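A protein chain is absent from this complex, but the other protein chains hold their places.
We call the chains A, B and C, going by the order they appear; numbering starts again at 1 in every chain.
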Amino acid sequence: MFDVYKIREDFPILDRKVNNTDLVYFDNAATSQTPIQVIDAISDYYKKFNSNIHRGLHSLSADATSQYEESRTKVRKHFGVSENHEIIFTSGTTHGINIVSSGLQSILTQDDEIIISAMEHHSNIVPWQMLCEKTGATMKVIPIKNDGTLDIDEYKSMLNPKVKFVFVNHVSNTLGTINPIELIIELAHKNNSQVLIDGAQGAAHIKINLNELNVDYYVASAHKLCGPTGVGFLYGKSELLNSLPAYQGGGEMISNVTFEKTEYADLPHKFEAGTPNIAGVIAFGVALDYMNSIGFDNIENHEKELLDYATENLKKIDGIKIYGDNNQKISVISFNIGHHHPSDIGSILDQFGIAVRTGQHCTQPIMDFYKIPGTVRASFSFYNTKSEIDLFIEALIKASKMLG
Amino acid sequence: MFDVYKIREDFPILDRKVNNTDLVYFDNAATSQTPIQVIDAISDYYKKFNSNIHRGLHSLSADATSQYEESRTKVRKHFGVSENHEIIFTSGTTHGINIVSSGLQSILTQDDEIIISAMEHHSNIVPWQMLCEKTGATMKVIPIKNDGTLDIDEYKSMLNPKVKFVFVNHVSNTLGTINPIELIIELAHKNNSQVLIDGAQGAAHIKINLNELNVDYYVASAHKLCGPTGVGFLYGKSELLNSLPAYQGGGEMISNVTFEKTEYADLPHKFEAGTPNIAGVIAFGVALDYMNSIGFDNIENHEKELLDYATENLKKIDGIKIYGDNNQKISVISFNIGHHHPSDIGSILDQFGIAVRTGQHCTQPIMDFYKIPGTVRASFSFYNTKSEIDLFIEALIKASKMLG
Amino acid sequence: MRTIQQIQNEIIDEFDFFEDWSEKYQYLIDLGKNLPNFDNKSRIDSNLIKGCQSKVWLNSSFKNNTVIFEADSDAIISKGIISLLIRVFSGHRPEDILEAKIDFIEKIGLNTHLSQTRANGLLAMIKQIKIYALAYQSKR
Partner (left out) sequence: MRTIQQIQNEIIDEFDFFEDWSEKYQYLIDLGKNLPNFDNKSRIDSNLIKGCQSKVWLNSSFKNNTVIFEADSDAIISKGIISLLIRVFSGHRPEDILEAKIDFIEKIGLNTHLSQTRANGLLAMIKQIKIYALAYQSKR
């Protein structure tokens, strides 16, 4: 049985006061909160197991290594991947994307095209711009429609033999839109193009099976999945990861070093140079266990309820405009009220203890599309409640009144 | 007053049993143990402040941001740096080195030479090999002498107008040798060469002032400084960091993004793409506070005592050979006994609860130099004791007897 | 003409009347509304102050040995804040502006009611004001 009040007891921060009132945390798309089970896993690691991994012969190192590798198994299983070495631990989504973009420098040529979408996070734009600058390849952009969905017809017409790669997010962090990635991947593959999906937002809200999805690369961050900061993973098909050159040089990622020549180690070590975020990786595994103990079905249902409830009540507010008001979205709502600047709304909400994000959300092209300086973004997680939404709506109405 | 037994109370892991005996942790050069103050700082962060930083308008984000930036100030002050933006947070030493090596791709040419030393960690070899492969520049290697010190005369003769960069570690992780970096930097600067110092080992044992040292770049990892895994920093002189191209593309590191062109943000953000290891960075600051509360003078004194005591007693063991037995070293001892394989010694020591590292320690060229498959490495920290060394020596004698 | 310090004290007295943060915010909002908008030709990038989440434009001129400031913002609370700064700084001599200690922000409790992002913006505004003053002083 899904009991949101019982779940909230796992999250110490939800008891916090902000500006003398109870915290209402609606900035989950920026980072999720951390249950005590995950916090304790980190403490436990440092209290009992802390040790550098992989090459240590002593028991401490052996324990740390097996916990670290067990976490890889957890990630692999959770995301429906068959091989452990196809999971590369990274410091986050941005790092994962950069491993691929850097690797493609030696593969892409000036005759090639790549496709991204107009609703990408800067982390899924800038690395490809840098890649195009270095290789001379051309970047094409799938436009968005006014309802905040991708223009798939346009995408179809953009596919041609020159297109080697397609980079699209699973879910937009600004609009909440769930993109039809199955279709995007299928069309790309028919065109012999490879696909990287930015799962930073999707992974936290939708259970996916990467092998069934048949995606080429997928990246996500632990800190949006109830896990710690500074950890994420890159999934890639073995043969593709093997074909990419190593990204960073360092310890762990080589099998043999002389000054004349260096042999790279096998996957996943080839891409995990240096001492990794060991505690973080282990805690990431615990975070996935935690979310699975709640159940992604329950998470999706509850978040859908929150989304519908909030959308319905927001629409009653005078002058509100919701961006991306379609019926394929996760619990993220971007909006503006009248001509009020989002930061004015955000500042006042903060005084009521309500944490929302304001601004461009690292998606400047979306702002350019709607011709706005930014939005107020409320994003809900499975531990949020309808009564928090009531407080939020009430505060919004007051803010709007104050701003006149 | 320095009281090692009082200090040990801060380290929960030191109470751990391994193979039914008390843990003796002598693998500090691989990673240091974590005091409860640092562990609590991480828990506290997730219990009270967890939030994405920099662009958030709400109080939680503001708190997290100011703690994160305060940590930058702590690192800056501790390492004698004048400007906060010259401190770039990384995921570790390896990451820091790769930021620089990747940046130099557009600067180095095939007519240039770079110098490294024969006692570098793979993390300070492989990135430069990759750089030389991409640019055609030539790598020269400062040889080691039999006593485990660098051949400085040879270094002098290697300097010539083609040499653009010198990459040397502060302290060797395998031999413990403290390199004369003041001299190395001075000679390099006279030659108009820039210097990057790999401080992974040095920073933990020797208090340094980077501005006085006048070094161009310096890198280190928090996990060797009583801090958490997955964090480190790169120091660079402003004008040099400004001249390097950005490393990773992503959120936070740009000021303006359109599909046509992207403007990069100022330092340090230019090199801190994506959500950083926020909890880790904050805890790193706490770790520095902790070490300073003990005092680096005290740390250096105590560790010197341990080194001398251990060296003296090790030398009494039949057939022992210490590598790098010179008088300029930190508390790291690499050795072999007779023809016993280091992993045989290490396995037996582990049964006695004693954690040492065995193997090549990511410094294969040192092993090639001494023509050995590896060493047993014992590395002591300020929380180790002489009676632990007694246990270690006793166990070594037993191991040697068992191996016959 | 009152000194910079006198004006600051005046503002502190005014804020003393407010009972809670919402009254302070309401006052800032009203101030923001009363500050005239720039025309489009002053809303140019070279007048933009970096470091604010909202856009803040600051312009200055030099008359009778004093610096006159004008400002605008696309966010109303920022505009209210900068209107306070104009009231404090505009019409004073460069050297007075450069020497001035700004204490009213703390004393009216604005710092605790501004997030780090806004507070950084505020610092950026004050810095820009002082840069203008310095420029005029050295031009004389």
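As a working rule, a residue touches a chain if its C-beta (ideal position, glycine included) is under 8 Å from a C-beta of that chain, and two chains touch if they have at least 3 such contacts.
Values in this document were obtained by computation on a predicted structure and should not be read as measured data.
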item	value
Residue touching the undisplayed chain, where the options are A:55, A:77, A:162 or A:304	A:55
Contacting the left-out chain in the complete assembly, out of B:84, B:191, B:211 or B:347	B:347
Those residues of chain B which, in the complete complex, touch the missing chain	19, 340-341, 343-344, 347-348, 350-351, 358-359, 373-374, 398, 402-404
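Quick note on the criterion: only the chains that are shown with their structure count from here on.
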item	value
Mean-CA-position distance for chain C and chain B (Å)	46
Chain A and chain B, separation of their C-alpha mean positions in angstrom	31
Inter-chain centre distance, chain A versus chain C - centres from mean C-alpha coordinates, in Å	39
In chain A, residues with contacts to at least two other chains	19, 343, 347, 350, 358-359
Where chain C touches two or more other chains, by residue	53, 115, 118
